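This report concerns only the one structure given below.
For this depiction, one protein chain was excluded, whereas all remaining protein chains were kept in their positions.
And then chain A:
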Amino acid sequence: MIPTILMAAPVSNDWITLDFVSLGQNFWSATFDGLTFGSIYALVALGYTLVYGVLNLINFAHSEVFIMGCYAVFFTLSFLGFGPSAPNLGVGAIILNLLLALIAAIVASALTAFLLERLAYRPLRKRNAPRLVFLITAIGASFTIQYLIFLWRGPVPEQALTMFQTKPVFQVFGTIIYSDQILIVTAAVIMMVVTERFISKSRTGRGIRAVAQDPDTATLMGVNKEKIIITTFVIGGILAGAAALFYVMKIPSGVVYNGGFILGIKAFAAAVLGGIGNVRGALLGGLLLGLIGNYGQILLGNSQWTDVVAFMVLVLVLLFRPEGILGTSLGRSKA
């Protein structure tokens, strides 16, 4: 996080000028782009939030759960014959192909999350390791997966694939809305609403909340804690897999061994901003982070401000609401 902020430091002499004219001109396109990326942040943020809610563990390896999904998307689509040019297929065929890629990504990410839990965290839990050990293990697991991918695929990103020709769909406030933006935001919001419903209404969801609130009592009440934990990891993985498809759709050259790192940090920041452990908070935090970064960079004149602005807002929010905007409440009745 720190190098990112340092690298974002401006280098020109005229270093703070507010460009309201430019913000006015670009306001709506910044909004729509911000929402698109915000949705992707939010989907990944949910993985951090759920695991944190249940285990009080910041799962730093979640960014690698995400990048495995990206690789699955890449391999599935290149297997299905997608290349650098937009495919010459009908809408139905493209949707079918993308669904296959989505399933592959979800399976790959959920599997990675599952194995991660089994191989890295469960042995520690069995030995009642202190919380700090979990954190270090998470960072270690993150690097391990990153460099395994590195050994396998090398340092350069995969061939960029075009999933479909993005088409202008309609105009709002003089700004063109593209098909991919609609697709990503709609799908992400639907997935988040479903997750939220699942956690607040279903039996398993109740189990997750019970374990988050008080693991020991939950166990006494007949909740299978281990099963709940693994379910939580898998749900996080599923959402990360979906995020992976959308991410590769927007950034085809993003499939590289360390490609999840920055996004992971942003998603984690989004989770904290909204209130870590809170499902709605992750959605709000993700969308806000996407929007604030975009507005900030246009207002201040260049993209080097994106992260500065986003993290400044994070710090400010945490100063006044240390628990995030919506508070940390996976275990409580709110979520």
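Here is the rule we go by: contacts are C-beta pairs under 8 Å (C-beta built on N, C-alpha and C of every residue); 3 or more make two chains touch, one makes a residue touch a chain; residues count from 1.
In the analysis below, contacts and distances are computed from a predicted model.
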Protein name (UniProt record) of the chain left out of view, among "Imidazole glycerol phosphate synthase subunit HisF", "Cytochrome c oxidase subunit 2", "Branched chain amino acid ABC transporter substrate-binding protein" or "Pyruvate dehydrogenase E1 component alpha subunit": "Branched chain amino acid ABC transporter substrate-binding protein"
Listed residues A:Gly47, A:Gly241 or A:Gly254, member touching the removed chain: A:Gly254
Among A:Phe37, A:Phe66 or A:Phe311, the residue in touch with the chain that has been omitted: A:Phe37
Contact partner of the left-out chain, one of A:Val44, A:Leu57, A:Ala72 or A:Ala240: A:Ala72
Chain A residues touching the omitted chain (full complex): 3-4, 7-12, 22, 25-26, 29-30, 33-34, 36-37, 71-72, 75, 78-79, 82-86, 107-108, 111, 114-115, 118, 150, 152, 155-162, 166, 168, 176, 178, 250-254, 256, 259, 262-263, 294, 297-298, 301-304, 306-307
